[in-house]
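The other protein chains are all here in position, but one chain of the complex has been omitted.
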Amino acid sequence: MSGEIEISVKNLNLWFGNFQALKNINIEIPKNAVTALIGPSGCGKSTFIKTLDRMNDLVDNVKFTGEVIYKGRNILASDTDVVELRKEIGMVFQKPNPFPKSIFDNVAYGPRVHGIRDKKTLHEIAERSLKGAAIWDEVKDRLNESALRLSGGQQQRLCIARLLAVEPDVLLMDEPASALDPIATSKIEDLLHELKKDYTIVIVTHNMQQAARVSSHTAFFWLGEIVEYASTIDLFERPQNKRTEDYVTGKFG
Amino acid sequence: MVVITSNIEVGSLRRTRRRVLGERFIQWILLLCAISSVFAIFLIIVFVFSQGVPFLAEAGLSFLTGSVWLPTDSFAAGTWGILPIIVGSLIVTLGAVAIGAPLGIACGVFLAEIAPPSVRRALIPSVSALAGVPSVVYGFFALLVIVPWIRGHFGGFGTSVLACWIILSIMILPTIISISTDSVRAVPREFKEGSLAMGATRWQTIRSVLIPAASSGIIASVILGMGRAIGETMAVLLVAGNTIAIPNSIFAPVSTLTATIALEMNYATGAHQQALFAMGVVLFVFILILTGLANLVSRRRVTY
Partner (left out) sequence: MAARLRDTAAIGLLWGAGIATLVILIVILAYILVNGLPLINWHFLTTNPGVRGQQGTGIYSTIVATIAVTGLALLIAAPLSVGGAIYLNEYTKENLLRKVFRQAAEVLAGIPSIIIGLFGFLFFVIYLQPYTGGWSVMSGGLTLAFMVLPISLRISEEALKAVPGELREGSLGLGATKWQSVTTVVLPTALPGIITGLILGAGRAIGETAAILLTVGGALGLITSVRDPACPMTLYIYNILTEYNDTTTAYGTAAVLIIAILAITFSTDYLMNRYTKKLKGL
């Protein structure tokens, strides 16, 4: 972990219609590390993470104020090219969503859409990305099969591979393992340990043990605010805020 | 794992004009495509009404209430009464629906609730096939089979109200069947299961729970069937007899708005042609009323 900051969020407020989903969020996401966002359902974690790649734009009636500084720009500004942004800040969703295409076409989708046509290059990228997502050995002989034939855990790793093929700097993960069985989950967690060496990762999780296992920093969300943000060890063992303490000790969930 | 070479070019994060214009251009083209149906209706109304409405204005109410139809190409020289034709359209439609609706609804319920999968596999494509048969082929069949049968058993020419009823009821079956089936299938399973669990028979469940719950969809299907019947031209043209008088029995010939327009457009000129357009306007208004009714009924659907 280099200690550098990848994304800096300042005074972020967000509304869906009249409902304020995010209140005065201030947080600095460190580069090449895993930052976990924990908290009960509906407290803004997913909304926050979707703000980072402007996926909230897809929702009706959304308004936001504040700044999210990435690579020296406020990406919340209206003249931001969100298409370019999403090449650099990518997202993996809770439910794996492979395209109804072959495994290869799934991984090659991103590069193709960004203009790469050369078959050799696409194959190289695909192999590299599938290896990076720790799924290459399982699929290398069946790249032309439909991606929908893979198991849930494999599909999720495929979605990660798909993302890696676009060479992002930041990986956003919205509860990536919640739809998976324990074995698949642990594979994903192992993967995160590898990936964080080269990528900045922000992960939303309901599973506190998972947060403790994978992340270096953790933020606790409660009713749209970040109640506490600290290194994972500090947050879990020496929480400063009472509510944080109640949550991590399981008094409410 | 270290990323060695970078293949993906990333531009600055500032949105370029090129991208914005490109996306907006595409959106405009697609919008124009979407508008095409609205535009189409607009065109149809403008052109048809432009010929028909002036005539209606000149002819006045007697157009709709008069019983004598003696068209010529000059307005003053002709007599313009289409009551028998309107009545003809209505008789033919209502009869077709009276026959076709019970059969169609029954078949729809059968498909939704009773038919085993093997029968369904045969019946559903059959309904699609029935829907696909060209109207002129229906008319052809009716002319060669139904008309002689009527002539043989009941006298007259055979081209009659009854012939229209029979063939039109068959033609509206697919519409009524498919929408009724969908409506019954859309009823939540809990309703049916609740009824059966109380010891009701299948028929009791169908009659007292499923059909009422699906009623708005079923009624809508009947109204749509009515719309199809009143708008049907070719089959009616071949078997209705096309005599412009109110039929005095179901074995008598009849004329409808659609058939008269089709028949006389071939040689009508001047005021006569405009009169046919006026008939088109009358038909159009009927259809609009029916479509509006169908929408109203299906909107009153009970939301679950």
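The letters A and B name the chains in turn, as written, and every chain counts its residues from 1.
Methods note: a residue touches a chain if its C-beta (ideal position, glycine included) is under 8 Å from a C-beta of that chain, and two chains touch if they have at least 3 such contacts.
These numbers were taken from a predicted model, which means no experiment stands behind them.
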| item | value |
| --- | --- |
| Chain not shown: contacting residue from A:C159, A:L192 or A:A212 | A:C159 |
| Among B:L21, B:A57 or B:A122, the residue in touch with the chain that has been omitted | B:A122 |
| Contacting the left-out chain in the complete assembly, out of B:A57, B:L70, B:A98 or B:L288 | B:L288 |
| Candidates B:I177, B:V254 or B:V297 - the one touching the absent chain | B:I177 |
| Of B:F75, B:F140, B:F157 or B:F191, the residue in touch with the unshown chain | B:F140 |
| Residues of chain B in contact with the chain not shown | 19, 22-23, 26-27, 29-38, 40-41, 43-44, 47-48, 50-51, 103, 106-107, 109-111, 113-115, 119, 122-123, 125-130, 132-141, 143-145, 170, 173, 177, 201-204, 206-207, 224, 227, 230-234, 237-238, 258, 261-262, 265, 276-277, 280, 283-284, 287-288, 290-291, 295 |
| Sites on chain A contacted by the missing partner chain, in the whole complex | 53, 55, 58, 60, 83-87, 90-91, 93, 95, 97-101, 109-110, 112-114, 146-149, 159, 162-163, 166 |
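Quick note on the criterion: only the chains that are shown with their structure count from here on.
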| item | value |
| --- | --- |
| Approximate Å spacing (C-alpha centroids) for the pair chain A, chain B | 52 |
| Contacting residues of chain A [partner chain B, same complex] | 70-71, 73, 75, 79-85, 87-88, 110-111, 114-116, 121, 125, 128, 131-132, 166-167, 194, 197-198 |
| Touching residues on chain B, where the partner in the complex is chain A | 1-3, 6-16, 19 |
